[in-house]
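One structure is given below, encoded as structure tokens.
Only one protein chain is missing; all other protein chains are in place.
This part shows subunit A:
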Amino acid sequence: MTELVSTTPGLYPLPDWAKQELSDLKGHQKHDLISGNEGADIVSAYDRAREEVVSEQTDAGLDRVVEGQLRWDDMLAHPLTVHENVETGGIVRYYDNNNFYRDPQVRGELTFSGDVAAELDATADLLGDESLQAVLPGPYSLSDLATDEYYGDEADFLDAVSEFLAGEVDAFPEHETLFLLEPSLVFSPPGEDVDDRVPEAISAVSDATDADVVVHTYWGALDEKVYAHLMDADVDAIGFDFVAGDRDQTLYNINEYGTKDDIALGLVDGQNTLVEDPETVRERVEWTLDQVQSQTFDTAYVTSNTELFYLPENRATEKLAALAAATEDELEVEA
């Protein structure tokens, strides 16, 4: 029997009051964005906002609770844009979205930062019995979002980013699960120079924790070859986007090459305000698991396909409730 675990890939929308308060405190321009050494008023606003999104998750009954990454002004590029040896360049488009982030230009060695560990420490303090889930960009996506002006070689840069992330993970408080978000594997797949190094880079991060590690991919299906390489990564689960893109290709990959003992299913749309019924989500879970003839899973993580910050606050909250309810044991669906 597969255990269903409700979770999200993090990066929540700020509560509306915090959007206003922080925009008043910080300003609207490029140089006003988060730097990693913000003042007391700003820290306090983020603390209150974090408390709110954490209790929303615990109230909804999600099986894994994330920090929410409310400070991540630059979305998945955040761990680099706050780094002391990284300068922020122009505003660039975030994948195919109407969203933008500051180009992180790496100008020196990617030494230990501790920025994300501090957020997770604060989150762990808010939790009782609930299970903490850490979220980071995967090494490939983070290197893809950045501009390297120090390491010089694509493969060396990927290794450096991977080593940096492993160092960050090492400082994390105890966590049950680590989600590594790798949308770039779909959006701009690695070329031949680095594709066989991607699994090693991911394994290096994964090896830094005892937690279960999920490499989550989205915005379509992975290219067959990229998927085959990804299967070499030492992780507990690969996550798939069953909302956007080519479901058949994803199922083909899974059935052709197999997948890990656990799986993550992106089944709730992180980019549409239409809120799915728990029954609909559960039906999608069962349909998807039925399509994988070759294996059964110990754990299936049930999640939104993408980060949630694309949504207005009210709808993001409603999606949490739908995810949590969809994985309840007692929920019955017509098969």
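By our rule, a contact is a pair of C-beta atoms (placed from the backbone, for glycine too) under 8 Å apart; a residue touches a chain by one contact, two chains touch by 3 or more; residues count from 1.
Keep this in mind: contacts and distances are computed from a predicted model.
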Options "Methionine synthase", "Glucose-1-phosphate thymidyltransferase", "Small CPxCG-related zinc finger protein" or "Inner-membrane translocator": UniProt name of the undisplayed chain: "Methionine synthase"
Per the touch definition above, residue among A:Y140, A:W219, A:F240 or A:F309 touching the missing chain: A:F309
Contacts of subunit A with the absent chain, listed as residue ranges: 13-14, 16, 19, 22-23, 26-30, 32-33, 73, 91, 93-94, 96, 98-101, 271-274, 309-315
